[in-house]
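Scroll down for the structure; my scribbles are underneath it.
Selected chains only, in their assembly positions.
A and B are the chain letters, set down in written order, and residue numbers restart from 1 in every chain.
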Amino acid sequence: MAVGILTGGGDCPGLNAVIRALVKTLQQKLPEEKIIGFLDGFRGAIENRSVPLTTKDVVGLLPKGGTILGTSNRDNPFKFPISVNGTLEFHDVSDTVIENLHKNNIEVLFVIGGDGSLSIAHELSQKGVKVIGIPKTIDNDLDATDFTFGFDSAVRTATKALDMLHTTAESHHRIMVLEVMGRYAGWIALYSGLAGGADVILIPEIPFNWDAVCRKIQQRKAEGKHFSIVVVAEGAYPEGGERVIARYVKESTDPARLGGIGQVVADHLSRCTGLESRVTVLGHLQRGGGPTPFDRILATRFGVAAVNTWLQGNYNVMVAFLGGRVTTVPLSEGIKKLKLVPVDSELIVTAKAIGISFGDE
Amino acid sequence: MAVGILTGGGDCPGLNAVIRALVKTLQQKLPEEKIIGFLDGFRGAIENRSVPLTTKDVVGLLPKGGTILGTSNRDNPFKFPISVNGTLEFHDVSDTVIENLHKNNIEVLFVIGGDGSLSIAHELSQKGVKVIGIPKTIDNDLDATDFTFGFDSAVRTATKALDMLHTTAESHHRIMVLEVMGRYAGWIALYSGLAGGADVILIPEIPFNWDAVCRKIQQRKAEGKHFSIVVVAEGAYPEGGERVIARYVKESTDPARLGGIGQVVADHLSRCTGLESRVTVLGHLQRGGGPTPFDRILATRFGVAAVNTWLQGNYNVMVAFLGGRVTTVPLSEGIKKLKLVPVDSELIVTAKAIGISFGDE
């Protein structure tokens, strides 16, 4: 018999560390079991493209970003895009996936992915496939787990960027705006803003008031601080306005696209304060680089726990990190809702106590 | 009236971030209150050496390691070393501290420190001084809090070192031994070993068996892996042996001292496996560098929470991070015991599942 592994959705530091932990644990506990890695997310399961995996294949993977199995953003087997006479139609090819799993004698499929991939995994489980989910999201917006790997690495990268922008801000007396990921949830903006010494943090959970933001910068100017650091989540938007990001969802999957909210904020603040402003869109750098120690460890814990829960006879569950412990929750629970930043959470209160503005007062 | 702040014990990334958070929060909530920073730990409180602190003084402190207030390892006012006719005597000068606090109109003293400094704070509270403790330890061995700032930064440094040693290990087919901090608790060794891909982790909580460790290295050699990475906590020791570290406690406070357990392990493994070995003692680098984003945020949360708890009328408490939340515990509770690595904890189980040896089987 065999187990299958695939990685789906946007890439993220720690995917390789999970693969390594799965393979190492499986080979130690079930040395006879074959391990098959499907390539490029569910696309490999649809097209039956895969590679065998042994411990030799995972040497050196722990500190390496990305995923050796490849991934894909557009590979939902329940709505698979197929070009028919020049028009794109969406077909349900989930039976092909199931067939390919049978062909490969797959007992259980470990799906490492975000919201989208875990939903597909859940749908497959409804059709009888045994799956174990391993949650992954840069944005940290899965409600069923306190943290996912990748988030700490993204926060590190964004914080590093803020540290770097500080010197230019001070030297030129400028407003430096950093646009970070977060369409619906502002976790990266909040954490990196706190860690990187931001003066203003704008997140989707708190529609901001233009006057309040300008006032904050002007107040700093009045105190003799002629520079300011602003962190903006890509999904942030002004009160009464709408998300600039909205068009990405339709047209593009690219957060580095032009004309995002970061630029809008920089232009507005420049006008209302008379200070020069500059915007930096961090974009894909947030997904890059090796995982931090925290993410390496969390990814490893998730990988080991996923194997152990399966060996204990569980399936159609997702591993999760809750209250400092790795545990499991039903897959159906795991994907039910987004975890937004609570507007009255201790982190927001902390940020406000040291003078950070969220543009809401 | 005024509040006092001091930092005590070994330096640690995040101390400055706490000072910044305290000052920013106090000046926002109590703009009239004077803030006084005592210099060099309790020594400054004994000698009445201090500086006033305003928000101007904390600009740029967030990413900066160390402490602008200075610190000291040998400044217990209840056992203060005074040279009398050439011999060192230990005097109780706590009344001088109390007098100096009065002179400065100190309402409350914020003590940022580890086990030792918090114990002194507690003793002072018994004599009527209002204190709020803010826990700090690189080693993460305070039982009353899940994490302290500084630990994540130390793990980062140790993990980075392991990443760097990997290439030499592979290129030369050597056993590379890294000795890290941890006299009684192996947290740094455990976390960095997991994150840095160690093959063997030796911690004080699990006295190791020489044969088991040699066997692990030889087994790797038999599998064609001619190099190994070993992380050793400075307080690790073999079954039936005693802590090499023991002499530090008597003679020295310097973890970089010669002839530590790292060298002993390297020599022994070289003899029993026939492979070359090299030891690196990480020493003070673990205390250095700026804090990680996690530590910057935790330090900031601690600083804000410390002010808030005092404003709510509490004192003689310590802020703590429990179950993902910042809360407070009585100072007396906070210093009661060390937090050791539980030998059957999920982290140990995880490490063993991926083949890491602790020298115990």
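By our rule, a contact is a pair of C-beta atoms (placed from the backbone, for glycine too) under 8 Å apart; a residue touches a chain by one contact, two chains touch by 3 or more.
Not measured: the values here are computed from a predicted model.
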Query raised in the report: Given 2 shown copies, how many make up the whole thing?
Result: 4
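Keep this in mind: only the chains that are shown with their structure count from here on.
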Report task. Please report how many Å separate the Cα centroid of chain A from that of chain B, as a whole number. Result -> 31
Report task. Using the touch definition up top, name the residues of chain B that touch chain A in the complex. Result -> 20-21, 24-25, 28-29, 60, 62-63, 146, 152, 155-156, 159, 163, 166, 191-192, 194-197, 292-294, 296-297, 300-301, 303-305, 307-308, 323-326, 346-347, 349-350, 353-355
